[in-house]
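Below: the structure, in structure tokens.
In this view, the complex is presented without one of its protein chains, the others remaining in place.
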Amino acid sequence: MQRITIDPITRLEGHGKIEIFLNDQGNVTNTYFQIPELRGFERFCVGRPVEEMPLLTNRICGVCPEAHHMAAAKATDAVYHVEVPRTGKMLRELLYSAFYATDHTTHFYALGGPDFIMGPDAPVAERNILGVIHKVGLEIGGKVIQMRKYGHTVVEIIGGRKVHPCTSIPGGLTKGINEEQRKEIEQMGRWAIEFAQFSLKAFSDIVLSNKTYLDLIVGDIYTHKTYYMGLVDGNNKVNFYDGMVRVVGPDGKEYVKYAPKDYAAHIAEHVEPWTYLKFPYLKNVGWKGFVDGSDSGVYMATPLSRLNAADGMATPLAQAEYEKFYSTLGGKPVHQRLAIHWARLIELLYAAERWVELVTDPEITSPNYHAIPTAVPTEGVGIVEAPRGTLTHHYWTDERGVVTKVNLIVGTTNNYAPITMSIKKAADSLIKNGNVNEGLLNMVEMAFRAYDPCFGCATHSLPGQMPLEVTIYDAQGNPLNVLKQFCD
Amino acid sequence: MTERIGVYICHCGTNIAGVVDVANVSKWAGEKLADQGVVISRDYKFMCSSLGQELIQKDIKEQNLNRVVVAACSPHLHEKTFRNACKGADLNPYLCELVSIREQDSWVHTDKAAATFKAKAIVSGGVSRVVHNEELTPLKVPIHPATLVVGGGIAGIQAALEIADAGFHVYLVEREPSIGGHMAQFDKTFPTLDCSACILTPKMVDVGNHPNITLLTWSEVQKVDGYVGNFAVTIKKKPRYIKIEDCTGCGICWEKCPKKVLDTVFEAGMGNRKAVYVPFPQAVPKYPVIDDVNCTYFLKGTCKACEKFCPTNAIDFKQEAEVITVEVGNIILATGYDLFDARRIPQYGYARFANVYTNLEFERLCNAAGPTGGNIVLRDGKTVPKTVGIVHCVGSRDKNYNAYCSAICCMQGLKFAHLVHERTGAEVYNFYIDIRTPSKGYEEFYNRLLEEGTRFVRGKVAEVSDFARVPEEEGKLVIQVEDTLIGKQRRIPVDMVILSSGLQSRHDSKDVAKLFGISCSADNWFIERHPKLDPVATMTEGVFIAGCVQGPKDIPASVAQGAAAAARVLGKIQQKEIALEPVRATINADQCSGCRICNNMCPFNAILFHENEMVSEVNPALCQGCGTCIAGCPAGAISGTGFSNDQILSQIDGLLLLNILKAAVPVES
Amino acid sequence: MTEETKPFEPVIIGFTCNWCSYRAADMAGTARIKYAPNIRLIRLMCSGRLDPTFVFKAFAGGADAVLISGCHPGDCHYVEQNYKAMRRFHLLKRVLVQMGIEPGRLKLLWASAAEGAIFAAEINKFVEEVRALGPLNWAKPGELVSTPIMEEVTA
Partner (left out) sequence: MSKPKFAMYWAASCGGCEIAVLNIHEKILDVDANFDVAFWPVAMDAKYKDVEAMEDGSILLTLWNGGIRNDENEHIAHLLRKKSKILVAFGSCACEGCIPGLANFSPVNEIVDTAFSTITTDNPDNIRPQSSFAMPEGNITIPTLYPVLRTLDQVEDVDYYMPGCPPESHQIAAVIDLVIQVLQGKAELPPKGATIGAGNSTVCDECPRKRNVKTIKEFGRIQLTHADPELCLLEQGIPCNGPATRSGCNARCATVGAQCIGCYGPAEGVVDYGARLISAFASVIDSNKPDEIDKILDGLVDPAGQFYRFNLAGSLLRSSKSAQKG
């Protein structure tokens, strides 16, 4: 039997690997995508004061600490049964929106975008931010850096630090913002909206107007008819910070909508002995293995899922783009994974609009940003939408507010099964009778990038973001080719 | 490595060698500790003998050792000996470490193997430690010849005079308008019954006139900076509203002053004074004070009678408090005592029944200069009592109030009994728990009283009431007591009750102690350095105590302590400078973050905080070397000489070097 | 190696203050009062000098227990520093427990310079308590590997 090791991260980079097994005919029998490490937050957070969770779980991932900070903060609010004052909520969501804009920008321009802007067949060396700059023009580079700077500035103003913010505590925040800061944030926000629109325009000019790219997007390789998960507000519009979790089926119809505290009734995690990472799935549908369809509990949680799971966007400009998105791709739900990139840009616009909406609210500078908890702490769940998927933190405490139990289901984890499936599908379609099609590399790479998997988060156990390097060895173990990706 | 360490194991005759295999230890150290710098290891019969010391000195020179470890007896016995030996060989004495394998090993263990094993551990610990010892030199600080005496009672007066007479300057601070203290309020003094004023006033006058004494009455110490030999003391002089340079003390002002004020201080509430007053005729200084709380001018803005009549225009209503700073080398605290407040024992009826008196009230009552001119009469001012009851131990020897004995009450009670008897012929009862007459002439005085027919009832008074059960109790105060000698409850009707209120520490003694950086006992008396061998010194160099501030005592004892404290101070002044052990803490200013955690960690006020630089600093002369701040500094910014972290951590390693062989048996080597 | 066959003999590091507890030890000595040889003393000027680092260092170095001892409350040569030692002791104990070290392995003992007999008796008591606890077990909960000091000596 022949064995292909796609070693996404060689022993050197050492953060995971893919095994593809072929049968005697040289066709794929099975693929394994392995995550090799565990840091054990669920264990060592026990015994800690619950107010430290937003600071400890930050360190799960340095790429999206804001997401963990928020989910943790919301969980601690719930633990203390305290209602965060309106200003407090707005400040947190403002920080979060700015973070979203930054994160989506980085991914689109540095990681995902190049595939389209340069074209999937362009040499690896050109498929990067520099390539994009060359093609779209120099100023784009400056804009991207500017966007990142602005985002970090807002995070620093409200969160206290550029990386690992520290201001969210049970009941709100340790500080508010003054008028001067508000003005600064507003001006940056307005710039962000223009930037988002610019990005969407670039996308439609370069990608949508190009038939090859469009076919690529709607092509079958990247299609999985799975369930889709996302957080929605009272009007079933996409929301990153708060709301109910909504899941739609492969048919696009609402399958279930539940409050964060009820997540455990709907989500379970499947265990495989060959990886440290678990596979979440819809409990009441059940685990049927790495297959799609309405009988399989596998679901996806990405920008695309959020759009699929919602009835629209809460801000006007983004709503318009939302409608264009579905009309272009033939209605809801969209199953094609590569559409995630487009969806990401629509979210970028929404984030920027929301950013301005919040920062122009008269109450945003109010000193009423924290409510002192009075109830006895017990148990609480906090859910936010991390850029890479629905992020769930669940804590139990004793009456002193000391953590006694922790459960975490982290963004990318949600997509572990779908990613594995995409790998298998790419392999299936491109490895025929032992012939390894060169295209496999790009295809797998693009599949990965679409999900923008952050394995720093993924396993809240894995070191760092993963430099996805895929090496294919032939039977003799000679490397055929190399590709890589990382999420920031 | 550059260390060249010599190890010397003492046999101490058989004291050590009898239990510890010293040869084995010495051999082991020479071999196993060579890598730590041990170049020579010897054992010798008596290391402390001159021969033993010469042995070390010889090695220091010939082997040019730069560190020495002696394993012998307790450092408390011979640390100095061996340090001096090293000094004799031009090796800094602090590079010598003495570890105890006698008191802590051979003398307390019987199992020879175990004792030998432990000796090795101890030596190993000493070697690891000595590597980190540093060259040190004792700090010498000069002594300022002037002295501060706080409290102008008899103890303070005595101390001040002794030092001033010896030719050194004294600042005597008293918070009342006049010196004299409690003694000035007394009529007679036991057991000799000579008049208190007659023996005190001359001393007061001497103080007032002494060229070497700066008398600061109506003044209080606000702040004490510095350390032994170099204190800077800030003193607040409260406004007298009298220009003392013009005042002659003629007395017209208090004659003319229309405002009568009840005198609760000197007259103990038995009499009045004016709003401008001297506490008593023989007051020193003679200048009056205007009591701005009661003075009509200060209350209403009019009157100024005193000003009108003052022949020398010495009145100055504009006068303000003055703050001065004086430099002194030593301080004597003689701030005395407060009287126990008899109201705290309601069943004794004080302040409920007119004719229940405290001892101090009675002192004034029978004082010729007092409100009644010395006539012992009831509060009505005329009736002479026929029976008087004197209650001892009021608030003393009682776990509900003060557990201790106030020392003076017995003799005072006897004195009162005598005076009442002598002046009124009344029948006098003494109610006592025990009669204590330890000092010279006291027992004789007691016998005299017995002969005078004073009645003694042994028992703690339960109650003083005005409730009559039988006709003869009508209109009397009835003392309810169990007479423990006859084992009977008794009710004794009297006309007057005198409560021998006990002595207790000044209400503000804790603050004063903090101000001067000394400590208080549980009862807030100031703690002496040693109860027997150093009764007037305190743990704080340069601060001494005298009189009742240290604990209840009578006049002779107070005077003796005043003189003793003076002698100690004079001794220091004569030395001109003082050497301090170089075991000190220092703060690395670079590393200090000014978090101020150490700031309240030093009971000697050795740590000061510089607001503008935001760093703390240790004053080496004030520092006593306890090391608490070193252990407490979160930044690790404080280091200590003599007991540095490196020394101690290495000693731990050394002691545990053998921990593999946990069983307490020797290593075969 | 015959260690296995030997009964467990605890090693205890004791920190004493210069003025009271160390003199108590001297007193025990001059009075020839016998006690267990398992303790090894380190003299500090004051129990207030006791830095928790010393205690950790002792445990990390292989001690089975640590004794902290100073003047009786109120009798501190440095007025009140032994109270600081007491406060640190209380917090230290809590931390040790979280570190998986039994509270019984840390003892605070007040001993005046006159209390040689008491000092000796308390040490004997402590040694037996620690003997009952057994060797400090690094396997729980950290599963840390054994101390390097062993090699140092055998080498």
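Every chain is named by a letter (A, B and C) in the order it is written, and numbering of its residues begins at 1.
The rule is short, and it goes like this: contacts are C-beta pairs under 8 Å (C-beta built on N, C-alpha and C of every residue); 3 or more make two chains touch, one makes a residue touch a chain.
All values reported here derive from a predicted model rather than from experimental measurement.
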| query | The chain left out here touches which displayed chains? | reply | A, B, C
| message | Out of C:Arg23, C:Arg43, C:Lys57 or C:His77, which residue would touch the omitted chain in the full complex? | response | C:Lys57
| message | Considering the whole complex, not just the chains shown, which residues of subunit B touch the missing one? | response | 590-597, 599-601, 609, 614, 628, 631-637, 645, 649, 653
| Positions on subunit C contacted by the hidden chain, ascending | 51-53, 56-57, 59-60, 73, 80, 83-84, 86-88, 90-92, 94-95, 98-101, 138, 140-149
| field | Touching residues (missing chain, whole complex) on subunit A | value | 1, 3, 10-14, 19, 21, 29-30, 32, 34-40, 42-49, 51-52, 55-56, 58-63, 65, 76, 80, 124, 145, 149, 152, 160-164, 166-167, 169-171, 174-175, 263-264, 267-276, 278, 280, 283, 287, 370, 372-373, 394, 400-402, 406-409, 456, 461, 463-465, 467, 469, 482, 484, 486, 488
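One rule holds in what follows: only the chains that are shown with their structure count from here on.
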| task | Find the geometric centre of each of subunit A and subunit C from their Cα atoms only, then give the gap between the two centres in Å, rounded to an integer. | result | 54
| In angstrom, rounded to a whole number, how far apart do the mean CA points of subunit A and subunit B lie? | 73
| remark: Chain centres from averaged Cα atoms put subunit B and subunit C apart, in whole Å, by 35
| field | Residue ranges of subunit B touching subunit C (in the complex, touch as defined) | value | 74-76, 100, 102-105, 107-111, 114-115, 117-118, 121-122, 125, 518-519, 521-522, 539, 583, 601, 603-604, 624-628, 630-632, 640, 642-643, 645, 648-649, 651-653, 655-665, 667
| Inside the complex, what are the residues of subunit C that reach subunit B? | 3, 6-11, 13, 22-23, 25-26, 28-30, 32-35, 37-38, 40-46, 48-54, 57-58, 61-64, 74, 77-81, 84, 88, 120, 135, 147, 149-150, 152-154
